[in-house]
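Note that one protein chain is taken out, while the other chains of the complex remain in position.
Right, chain A next:
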Amino acid sequence: MPLADAVTTAWPWNPLTDFQVMWSYPFMVNAFRAGAVIAVLAAAVGWFVVLRRQTFAAHSLSVVGFPGASGAVLVGVAAGYGYFAFCVGAAVLIAMLPGSGKGRGEESALTGTIQAFLLACGFLFVALYKGFLNGVNSLLFGSFLGITTSQVLLLTVVAAVVLCVLAVIGRPLLFASVDESVAAARGLPVRALSTVFMVLLGAATAEASQITGSLLVFALLVLPAATAQVLTPRPGLSLVLAMVIGLVVTWLGLTVAYFSPYPVGFYVTTFAFGGYVLARLVAVVRQASLVRRGPLLRSAV
């Protein structure tokens, strides 16, 4: 990989020059821009995914993105369009299944079956497009090379639309996610909310796939939100925290991947996972200190 070579020649290590060199590559600048957009979007949508316990649906959508992307490459379109078409299409389908969105029983079996078939189709498309075998890795595990300025623009527009819709339906969606029967009794369109959210999830999954690949979308979709919710039970705060965590792990992952020969998906996922483990540790320590302080407080009263 030429990038890694470029870095080794820059020895002795000088961070400032290294960053200047990194920023002088337009594709790196685009990767950071796209990464920021994707991280914020995925964290916001993922925050509801964690709350609604829809990680199975998110996983299904991401797997469906793979045949979409490889099919798009096969017919000569950018992979990004394939991700969007298949993820959003599958989201609409899942939303239309009876008793949608809760990932239970028969429905999840059906989703799983279709998902397996589509994954197989993806491999077929890859096999049909003979020269493309090297690209499989980046479709499955992510890549930041070759994100063009127009792709950044598309990602930004889609993210802006999704975030606007999420802002409008946010509070009712939170209500319906936590307390569906009361929300329904209040006259909220619970069913429609879950359909709309599914479509937003499809779009967010398609975006996240473009950095982390199909198989690692959880790194941006689920881990930052799960980490934030471990750290604080305040809804507003944990939503913002999730976005910050997503942004930090993405940029960190991109930077480290630039300076190393290993893929970006690995780094983003590892940092996100590390953050989650750290958060759990913090929670355990906090809990322990609360327990220790408990009897003290009581004896003081």
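Following the convention adopted for this analysis, a contact is a pair of C-beta atoms (placed from the backbone, for glycine too) under 8 Å apart; a residue touches a chain by one contact, two chains touch by 3 or more; residues count from 1.
Throughout what follows, contacts and distances are computed from a predicted model.
Novice: I notice the complex is incomplete. Of the names "ABC transporter ATP-binding protein", "siroheme decarboxylase", "Thiolase" or "Cytochrome C oxidase subunit IV family protein", which is the UniProt protein name for the chain that's not shown?
Specialist: The correct option from "ABC transporter ATP-binding protein", "siroheme decarboxylase", "Thiolase" or "Cytochrome C oxidase subunit IV family protein" is "ABC transporter ATP-binding protein", the UniProt name of the unshown chain.
Novice: Tell me which residue among A:S238, A:T255 or A:T269 touches the hidden chain in the full complex.
Specialist: Touches the omitted chain: A:S238.
Novice: Among A:S194, A:T212 or A:Q229, which residue is in touch with the absent chain?
Specialist: A:Q229
Novice: Touch as defined at the start, partner being the missing chain; which of A:V77, A:M96, A:V168 or A:A192 qualifies?
Specialist: Residue touching the chain left out of view: A:V168.
Novice: Using the touch rule from the top, list residues of chain A that touch the missing partner.
Specialist: Per the touch rule, chain A residues meeting the hidden chain are 51, 53, 167-172, 174-175, 178-179, 181-188, 229-230, 232-235, 238.
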